[in-house]
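The complex is shown incomplete by one protein chain, all other protein chains being positioned as in the whole.
Right after this comes subunit A.
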Amino acid sequence: MNELSASSRITYRAVMVRPGVARRIRGLSDRTLAWLFITPTIVLLLAINIFPLLWTIYLSFTNYRANRANVPTIWLGADWYQSILTDPDIWAAMQVTAHFVIWTVVIETVVGFGLAYLIDKKFRGHGLWTTIILLPMMLSPAVVGNFWTFLYQPQIGLFNYMVAFFTGRDASSFQMLGDVTLSPWAIVIVDAWIWTPYVMLICLAGLRSIPDYIYEAAEVDRASKWRQFWSITLPMALPFIMLAVLFRGIENFKMFDMVNLLTGGGPGSTTEVASITLKRAAFESWRTGYSSAFAIILFVTVFGLANIYVKALNKVKSR
C-alpha cells in the first residue's frame, strides 16, 4: 500500500473529476478482459463437473454397467429412480445418514458454541489454546479417522482404556466399531472431535461481531446476565450459528472418507451412510446406471441445501 506514492492519491482525485478517463486509457477493453479472465475457470468446471454431471443424468436412465462396457445400453426411463425411492435398503441408509447428521450437528453446535462463548471471555493465552483446538479440523479426516480404529480397539485401544478407567467397566467388554448399537456413535464421536472446532470458530466470529455498547446498554437497564444471553448474545450470533449448522449438515450428508475407514459401513449396514451405499453400488457391484440415479438424487438434495446455504452466506455477509 505504501508503494503507491502521494501522486496516486492526487490522480485519484483526478478520476473523481473525470470519470471517463480510466475507461479511455486501456489496452484490451474491459469486456474482453473480463471474459478472458473468467472463461478458463468456467471451461474447467464445465469439463470436470458439468459434463460428467450430464453424463451421469444420461446414465441414470440406462442399464449401463462400467465393468461390462460391451453390453448394449438399454434406455430404462425413470425405472431406477422409482426402485431407489421405494427400496427399503436405501431408506435404511438414509436413516443412518440422518442419525449421523443430526447428532453430529447437534453435538458440534452445542459444544462449539459453548467453547466459543468461553474463548470470547478472552482469558490469558486464549489465542494459543484456540489454535490448538483448531488442529483436528485441518488434518486429513481419512488419515486421522483411520488411526481412530486403533484407539477403538477393544483390547489395546486408548479410547476403550479411558472409558474403562473412568467407568470401571472391562476395556474388552465393548467394541465401539463392532457393535451394532455402539458403531453409529463411534463415527459421531470422531466427527465431533474433528469438526467441533469448525463450529466454534464461526460462532466466535459471531460473538465478536456483537458490539459492546449493546451489553453496556443492557447493564444500564439492569438486565440479568441470563437475560442478556438469551436476548442479545444468542439472537445476534444466530446467523453465524446457522451458517455453521448448514455447512456441517451439507458436509456430513456427503460424509464418506472418515466412515469408510472407520467402519466401512459395518457391522452389517449399521453405519452405512448414503455415500457408502453409493460407493458400494457404483464401485463394488458396478451398477452404474442405478448408482447414477442415486447420485442424482443425492445431488439434488445437496443442491437444495446449498441454495439455502448461499442465502445464509449472503445474509451474514451483509452484516
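As a convention for this text, a contact is a pair of C-beta atoms (placed from the backbone, for glycine too) under 8 Å apart; a residue touches a chain by one contact, two chains touch by 3 or more; residues count from 1.
By our rule, contacts and distances are computed from a predicted model.
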(message) I want to check something: the complex is missing a chain, and I'd like its UniProt protein name from "Na(+)-translocating NADH-quinone reductase subunit C", "Sugar ABC transporter permease", "Vegetative protein 296" or "tRNA-specific 2-thiouridylase MnmA".
(response) "Sugar ABC transporter permease"
(request) Tell me which residue among A:Ala92, A:Val163, A:Leu234 or A:Leu313 touches the hidden chain in the full complex. (result) A:Leu313
(request) Have a look at A:Ala66, A:Met94 or A:Leu182 and name the one touching the chain we're not showing. (result) A:Ala66
(request) Could you tell which one of A:Leu53, A:Met94, A:Leu182 or A:Leu234 touches the chain left off the display? (result) A:Leu53
(request) Using the touch rule from the top, list residues of subunit A that touch the missing partner. (result) 1, 3-4, 7-9, 11-12, 14-15, 21-22, 25-28, 30-31, 33-38, 40-42, 44-45, 47-53, 55-56, 59, 66, 111, 115, 118-119, 121-127, 129-144, 146-148, 150-151, 155-158, 161, 171, 193, 196-198, 201-202, 204-205, 208-209, 212, 215-216, 219, 240, 243, 247, 250, 253-254, 256-257, 260-261, 274-275, 278-279, 282-283, 288, 291-292, 295-296, 298-299, 302-303, 305-306, 309-310, 313-314, 316-317
